[in-house]
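Note that this complex is displayed minus one protein chain, with the remaining chains in position.
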Amino acid sequence: MSEPHSGPLLSLRDLTVEFATRDGTVPVLDRLSIDLDAGATLGLVGESGCGKSMTALAIMGLVPSPPGRFAGGSILFADEDLTRASDAHLRDIRGNSISMIFQEPMTSLNPVYTIGEQIAEVLRRHQDLGRRAAWERAVELLDSVSIPLPGRRAHDYPHQLSGGMRQRVMIAIALACRPRILIADEPTTALDVTVQAQIFDLLQALREETGTAIILITHDMGVVAEMTERVVVMYAGRMVEEGPVRDILSEPHHPYTRGLIASVPHLHAEVSDEPEDLLEIPGIVPSLAEFGQERCLFAPRCPRVSDRCRSEQPLLRGSGGWHKAACWHPEAGPA
Amino acid sequence: MATDSAAVLDGDRLEVAKARHPLAEAAGMFFRNHTAVAGLVTLAIIVVGSLVGPYVYTVDPYEMVWAPFSEPGADGFVFGTDYLGRDLFAGVVNGGRVTLAVGLSAALLSVFIGVSIGALSGYYRGWVEEALMRITEFFQVLPTLLFSMVLVALFGASLAMVTFAIGIVSWTAVARVTRSEFLRLREMEYVTSSRSSGARDLGLMLIVILPNALPPIVVQAALMVGSAILFEAGLSFLGLSDPNVVSWGQIIGSNRPYILDAGWTVALPGFFIFVTVLAISLVGDGLNDALNPKLRER
Partner (left out) sequence: MSVLTLLVRRGGNGLALLLAVLVLNFTLIHNAPGDVADTIAGDMGGADAEVMAQIRRDYGLDRPFHEQLLAYVGKLARGDLGYSFFFNQPVTELLLERLPATLLLVLSAQVLAIMLGTVLGVIAARHPNGLLSHGVTIFALLGFSAPVFWTGIMLIILFCSIFPVFPVAGMIDVTVEGGWFVKTLDVLYHLFLPMVTLASIFLALYSRLARASMLDVLGTDYVRTAQAKGLSEFQVVYKHALRNALGPVVTLAGLQFSGIVSGAVLVETVFSWPGLGTLAFQSITARDAPMVLGILFFSSLVVIVANLVTDLVYSLIDPRIRIGHRG
């Protein structure tokens, strides 16, 4: 695809989103900078509560407000700052050039409308199609996400479909208008393992066919290894490591990234020959109240913590080119 | 949505809640709720006033003391006089007791019936559940006020009959709430484990399940008192209450023909019913917020 603009398709620049809580405002996204090229795949990794989903909602312009609000930085999509765009303009982009599928296929479809209507709706909204044409296109889309007997299934209500089928419908809705970017937020977490693989295969195939860039949000490094080219690791609203998947898997700099990798058994065997290494990361994600403090927020859980970590915030530093981590004591050499 | 951060926010709140005994926490929440406290204070004033009032303001509410339809404030009667020249203030002071007593006992009766039926139908399966559900359904389609009117008209308008006639038709909401709680709790692990350790059905219901089902029942019961008072007022308004006992509704009912000439004879006692029920509703809402924190947003 030819791009009229130069540089990345989507670019978050020092994006900060604040939440108002009882104890004052806290940054749930803290000066986040991420680039995504057209047609690329990016993994966004971290435990729940790290701000992955918030990043997705920020890009979609769906940060719940209140309590959330943009507090700084920008989201450049095709050189246009979405944080300054009007609501009407954002609605034209949503579901059209940027779309999203969610974690819970069981509850993400409206129970009172047929799936055909729910797909056709987005086509009528963005593509100026009539009722009939939109319906026909919806049936085609159901076919393209491998739903058998699409013509009949289009008349089904969500409760008549399995979870995997519903997620396929969600994908059909998301891809209906051939978006430039698809954000998939833990799209398979709620599904059976076998169905997970099918959904990922489907996403891969559709990406190759349409050239849509994908941001895949997950807590599973294994999925990232299979699905994406680049990965961003997030912790407590901040980016802690970023780089090509291969580099990060083979040579994770941040102890948190190491922990995430170690928690996936077969990956762990590939990357590390110390079996007694972190199998899971001790402790829990800090509460919102601690977000934004000028120190390393991972310090309480870190095996390599020092006084510096508790008093000074580490910034992203690159070891070579594309691989960067925010840690005072990055792991040297392969894991 | 903010699944990530919402979970964190909730976690925050939970930690705070865990620090204290749940009842203390509920009480704290209730007393921080200004409207609930206002309701409680109002209710306390009304109850104390109804109990003590007749000994302080000793004018006989049944006696004709002045010309009929004397306006409030005129001739030394704060609330004026009614169509028979009786002191309306004396009526209001004395009527509260009956209204509150009938409301409270009818509510107790309906809570008793409702909890029994709801508990049994939620606990047992099979024909017991089926039969009780039919009975509940029956009382849901029965036009409640009409049926109570028939009962009172047929068997006499004594206070006991009025109380019974209200209680017997008002329990379905309590039964619904109790049943759904029992249905939910019946499947809980601690219930199953008590059962497997040999607890009897009745013991399980009363000692294991009921205490856990109480919060929504308590809220419903509080609201029940309010609607029983309204019900009693409705019956009295229609003239179906003990004509020899003065109550707020009874004053309204007996003065009804004169509303266009002497509105206050109806407006004032009605206002007291209104404020009483409002106070009870506020307390009920406060209890709901305090006891069912999950539903706070509602």
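Chains: A and B, in written order; residue numbering restarts at 1 for each.
The rule is short, and it goes like this: a residue touches a chain if its C-beta (ideal position, glycine included) is under 8 Å from a C-beta of that chain, and two chains touch if they have at least 3 such contacts.
It should be emphasised that the depicted structure is a prediction, and the values quoted were computed from it without experimental measurement.
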| item | value |
| --- | --- |
| Listed residues B:22, B:143 or B:243, member touching the removed chain | B:143 |
| Which residue of A:40, A:54 or A:93 touches the chain not shown here | A:93 |
| Chain B residues touching the omitted chain (full complex) | 1, 137-138, 140-147, 149-151, 153-156, 226, 230, 233-234, 237-240, 249, 252, 256, 259-260, 263, 266-267, 270-271, 273-275, 277-278, 280-282, 285, 297-298 |
| Interface with the undisplayed chain - residues on chain A | 60, 62, 90-96, 99-100, 102, 104, 107-114, 121-122, 125-126, 157, 159-161, 170, 173 |
